[in-house]
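Here the structure is laid out as structure tokens; the discussion comes afterwards.
Coming up: chain A.
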Amino acid sequence: MESRIIRAVDGIDFTVREGDCFAIVGESGSGKSTLGLSLIRLCPGDVSGEILIDGVNLLKLSEDEIRKFRGSKISIIFQEPSSALNPVMKVGDQLMEVFTVHGYSKSEAYQKSLQLLKTVGIPEAEKRMQTYPHQLSGGMKQRVIIAMAIALNPRLVIADEPTSALDVTIQAQILNLLKNLSQSYGLSTILITHDMGVAAELCNRIGIMYAGKMVEIGPLNSIFAIPLHPYTRALMSCIPRSLKENLKPLPGHVPDLSNPPKGCRFHPRCPYAKEVCTLEEPNLEKIDDRLVSCHRVGEI
Partner candidate 1 sequence: MGLCYTVGGKPVLSALKYFFYRLLTLAITLIGLVTLIFILIRSIPGDPARVLAGMMASEEDVNLIREQLGLNQPIYIQYFIYLKNLFTLNLGISFRTDSPVINEIFARLPNTLLLAVTSTCTAVIFGIPLGVIAASKKGGKLDFLLSTFSIAGISLPIYWLGLILILIFSVELRILPAGGSGTPMHLILPTLTIALYLMAFIVKITKASVIDSMEKNYVITAKSKGLSERTILYKHVLKNALIPVVTIIGLQFGALLGGAVITETIFAWPGLGRLIVDSINSRDYPMVQGSIFIFALLYALVNLATDILYTFIDPRVRLK
Partner candidate 2 sequence: MGKALNKLAAVAAVIVVVAAAAVFLLPQLQPTTTTPSSTTTSLTSSPTTTSSTPPITQKVLRIAIGIDADTLDPHGQTTTLISNIMSFITEPLFYYNEKGELIHYLAESYSVSSDGLKVTVTLKKGIKFQDGYPLNATAVKLTFDRLLNPKVKVPSRYLLDALNSTEIVDQYTVRFNLKYAYAPFVRTLTTWYIISPLAYQKLGEENLGKTPIDLGTGPLKFKEWVKGDHITLVRFDDYWGGPVKFEEVVFKIVPEAQTREAMLLSGEVDIVYQPPPADLPKLNATAGVKLAINPSTRVMTVNINTQRGPLKDARVRQALNYAVDKEALIKNVLFNLATLADSPVYPAFFGYSPQKVYEYNPEKAKQLLAEAGYSSGFKLTLMVPTGRYIFDRQVGEALQSYLSKVGITVELYTPDWPTFVQSLIGQNYTSTPWDLCYVGYGMTTPDADAVLYPVFHSSQWAPGKFNTMFYKNERVDKLLDDARREVDESKRLQMYAEAQKIIWEECPWIFLYFQNFVLAHSDKVHGLVVYPYETFDLRWVYATQ
């Protein structure tokens, strides 16, 4: 019935190295969650291009093959721990499913799940196995979801705003947990967040996304030291000095992706925009150790 095409994510190209943590940062509506879902082929729309893990193109796999990939090679942690768990199924059962669906026996699954719960720092793990999600606090639920994501020691974990639905104090705990886990397991992680602070906490490389496009990709340190893209700069100015301070909103709105602005998608909100910005779309260009797409990158 609907004939409008929305390009939520457009022309994105990046690499995550083994054991690395790559952050994708952007405002809500910038298409970063869609990107997360696309990576694991759970995005309801069409995805074209290549998603390579160890040289295997996920987009070329059959439904069955990708199903076997999910959970074991690539997994995802969602933003809302309370809705991401099935409310009418016991926590233990949901956790064990990850194992049983990938060929483990029930008893193995149980033992492994128990172990996992301990690993992610849930006390009284045996009791927790028998509880329902609503009986757990938000932080606990997120720990369970993290446990599911790392259960089979996957090659890549996508963490989609893993902390933004949680209380500030819990946020720190979960971030710590993720940090420890990725170090001890040597996980490759893609962290999706709107919060530069969170990205700084966990990651070594970072990609800034705006309106479905990557505008700047590079090592964390250098981007933090000198943000090149005007949007990155704007984001940087939003970082609160402590976790207790709230993020300051950026003036203006993310554009409607069904009808993106011509030229550089950021130009309506860009203080440096010139005529060329409204007409031509800039390409990602390599500048030192990073990629930036801005017509005026050298000028400002």
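Candidate entries met the following condition: all candidates are chains of the complex that A comes from, given by their letters.
The working rule: a residue touches a chain if its C-beta (ideal position, glycine included) is under 8 Å from a C-beta of that chain, and two chains touch if they have at least 3 such contacts; residues count from 1.
Here the structure is a predicted model, which is why all the values come from computation and not from measurement.
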Exercise for review: Spot the contact partner of chain A in this complex among 1 or 2.
Suggested key: 1
Review point. Which residues of chain A touch candidate 1 in their complex?
Key: 37, 40, 42, 67-72, 75-76, 78, 80, 83-89, 97-98, 101-102, 132, 134-135, 137, 145, 148-149
